[in-house]
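With one protein chain removed, the remaining protein chains of the complex are shown where they sit.
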Amino acid sequence: MMSGRGTGVALGKSLRLSSFIAIEDRKSLIVELDQGLMQGPTRGSLDLQLVLASLSADADAVVLSPGNAGRSVPRFMGRAAPALIVRADWTNAFRDQSSVLPASEVRHAMVCSTEDAVALGASAVAAYFFIGYRDDEDEARNMESIALLARQCDRLGMPLIVESVPIGERTAGANFADCVDLATRMAMEAGADAVAAPYTGDEKTFHALAESVGVPLFLLYSTDPIVEPFSVVRSSLDAGASGVIVGRSLLEVENSSETLKKLRHIVHKQRRER
Amino acid sequence: MSKILDPPDGRGVVVAADHGFMLGSIEGVEDLEGTLSRVVEGRPDAILLSPGQAARLNHLFRGRDAPALLVRADWTNAFRDKTYTLPARTVHRRAVAEARDAISLGASAIVTYYFMGHSDDEREAQNLRLMASFARQCDKMGLPLIVEPLPMGERVTGANFADLATAAVRIAAEAGADAIKAVYTGDVETFSSLVKAAGIPVLILGGAKAKTLRDALEIVDEALEAGAAGVVYGRQVLQASDPAQFVRSVRAIVHEGKTVLQVLNPVTGPVRLRVFPERCTRCRVCELICTSTHGQGFSPAAARLRVEFLGVDSYKPVTCTLCGQCIKACPTDALSFHPELHYVQLNPERCNGCMDCVQACPVKVVRFDEQRSLPIICDMCRGAPSCGLWCQPEAIVTERQKERKNDAA
Partner (left out) sequence: MQLENRGYAGAVLRINLKLGRTKVEQLEEDIARLLLGGKGLGSYLLYKTAPKGVDPLSPQNPLIFATGPLTGTLAPSSGRFCVVTKSPTTGTMNDSHCGGFFGPELKYAGFDAVVIEDSSDEPVYLLIKNGEAELQPANGVWGKTTVETETTLRKNLGEEYRVASIGPCGERCSPIAGILTDMRSAGRGGTGAVMGSKKLKAIAVKGSKPVGVHNQGKFEKMAWIAQRALRMNETTVRSLPEYGTANILMMINQTGALPTRNFQTGRFPEAEKISGETLRDTLWVRDIACMGCTIKCSKIAALKAEPYLGTKVDGPDYETLFSLGSNCGVGDTEAIAYTNHLCDLYGMDTISTGCIIAFTMELYEKGILTRKELGGVDAKWGSPGALVALTESIGKGVGAGNLLQWGVRNMSERLPGSEPFALHVKGLEVPGYEPRAAQGMGLGYAVSDRGGCHLRAYTAGTELCGYGGGADPKAYDQGKVQLAIDREDEKAVVDSAVICFFTLFGMRLKEVYQMIEPCTGFNYGSVRELKNLGARVVSLTRMFNVREGFERKDDTLPKRFLENPLPDGPAKGEVVHLEPMVQAYYELRGWDENGVPTSETLKSLQIDKILK
């Protein structure tokens, strides 16, 4: 995974990654609780501290916006606590028709630097990379943002997780799996230490992705409510995913903490058939 | 620069492996670590990687014999044309790393693009600013800057492409580039002008995958003749069945002064033509090159082979099969097999113009030159058949003749 690195910077990244990617099985279960930054208050995250309390035990890491990271420091103290991942960017991409102010054009912006994340005690930084913008200039700007973030992370030994997501009608057709591949590959080459991507649709393509991307690949399951039998989660783990990131998908089910426990069991106990 | 362009001959063989950054995991870069391990065996002088891969695959560059590391410092969607996923609609380019990042990765140089030809002049200015800023960073850090100038944009036409390429090269040199990666213009003459305009070392870009090894090597050879300092090959190497061998072939031409033919080691000795009828597209290039090679201009009516039309969707080349019937039929011993190369040869002085050979040929590829009263017979181009070389669908292929017990004649 990170073979051959001998510099101090690489050691820092290794150390921090190992705080939420279990050494025994090289897997991780990550919960995103940063929806407020992007969508305003959402069901399931109104009282963030309550939610954090109920989910912390079963999450390996939690993603928070910079504001909430600062306010939630006690939750991350102690050896049993999950790792903190700071969301470094903002987007309106998830403000669909059900939102109070639906987005007409997808936009993306950076909201904090790696240094800020370090000061907050983060173990990693997360950012989105979208492809499929109507205007290609937005894609170029998004690439520039994550690349510069990657350079900062390199200098400070901070792992960077890039959630690579195809959006919009340009990517919605038969080319979706190829778009996932394109987005994750570009993110990795730009310097991401791990990438997260939506399910490509079938095990074969997801497996090919996991093999070629060369860094840990997480399944990004953050929209549709996540319910049993969790077939997509199982398939992606079988196909080589290093774990799962859940967000809204978890918060919108009846009993989130029950569901998270079940997911944890699958992620960390799942025996690979290969 | 000396780690890339080796001092004894000032030339370099570089492998570019940053395609994944701009195009996703295309063929050849899916298992980049695996592929590059094989490439390294061929001992390229340098390998170009994106910042992410440069960090991940850093171990490949350890050791005295290892290649030098070049880091791609900018990203663009310019090459995502309609044949790729999510084709780009407008061209954009952004910086993704600085000189100091490359240095901390142990790189020997950074590589960036420079695009020229947008109809929006502000974009051109932006392009120049970006290149200039890289040049200043590199100067400060003592890191070489390799610029890849490309005509790109709405104002590029077929007529102005070569001139634009040369202008962009010169501008890059003036802005502070230490070396240039340039698209080979296609011939020695125009490329010499480009090299002269640069005034700094120029490496040629392999560009789209050359269909044959011969094409790839010919281009290297021509570029060197035009004054290039070396070559950057990307997909040809990464997608080759034997990447190390490809690199070795290119090194032979660049560093060891071998000729293309020496490296290709084509079929020598007695040859024959093998026909694959299902591949024939009836383009008849074989007929055209036949008469051209024999100094007869272009005249399919006088060719020593022909394409036979068997139906709307069925064609095949008909060539000399070395059956020797013409030799047997000749009453004056004017025809014989060449002693070493075993092709049919004509002694014009002995020919009496009887045309028995024309009648005797079972596939009717012997023609007759009325003016000179001599037969026109296939001589396998004396050992290097042009038809076999020029047939692009490979419906006609040159093969070595099998061992013979004794002469057929």
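First chain written, first letter: the chains are A and B, and each begins at residue 1.
By definition in this document, contacts are C-beta pairs under 8 Å (C-beta built on N, C-alpha and C of every residue); 3 or more make two chains touch, one makes a residue touch a chain.
Because the structure is predicted, anything quoted here is derived from the model rather than measured.
Student: Give me the visible chains that the unshown chain touches, in label order.
Tutor: B
Student: Identify the residue among B:139, B:174 or B:187 that touches the chain left out of the display.
Tutor: Of the listed residues, the one touching the omitted chain is B:187.
Student: In the whole complex, not just what's shown, which of B:128, B:141, B:283 or B:397 touches the removed chain?
Tutor: The one listed residue touching the chain not shown is B:283.
Student: Which residue from B:259, B:299, B:347 or B:373 sits in contact with the chain not drawn here?
Tutor: B:299
Student: What does the interface between chain B and the hidden chain look like in terms of residue numbers?
Tutor: Residues touching the hidden chain, for chain B, are 78, 81-83, 87-91, 117, 119, 151-162, 185-187, 190, 207-212, 215, 218-219, 281-285, 288-289, 291-292, 295-302, 309, 312-315, 390, 392-393.
Everything below uses one rule, namely that only the chains that are shown with their structure count from here on.
Student: Indicate the whole-number Å distance between the mean C-alpha point of chain A and the mean C-alpha point of chain B.
Tutor: Centre-to-centre distance between chain A and chain B: 44 Å.
Student: Show which residues of chain B lie in contact with chain A when the two form their complex.
Tutor: By the definition above, chain B touches chain A via 18, 20-25, 29-33, 50-53, 55-56, 58-59, 62, 75-77, 84-86, 88-98, 101, 104.
Student: Within their complex, state which residues of chain A touch chain B.
Tutor: Residue positions touching the partner: 2-5, 7, 9-10, 131-132, 135-137, 139-141, 143-144, 147-148, 150-151, 154-155, 166, 170-171, 175, 178-179, 181-183, 185-186, 188-192, 208-209, 211-215.
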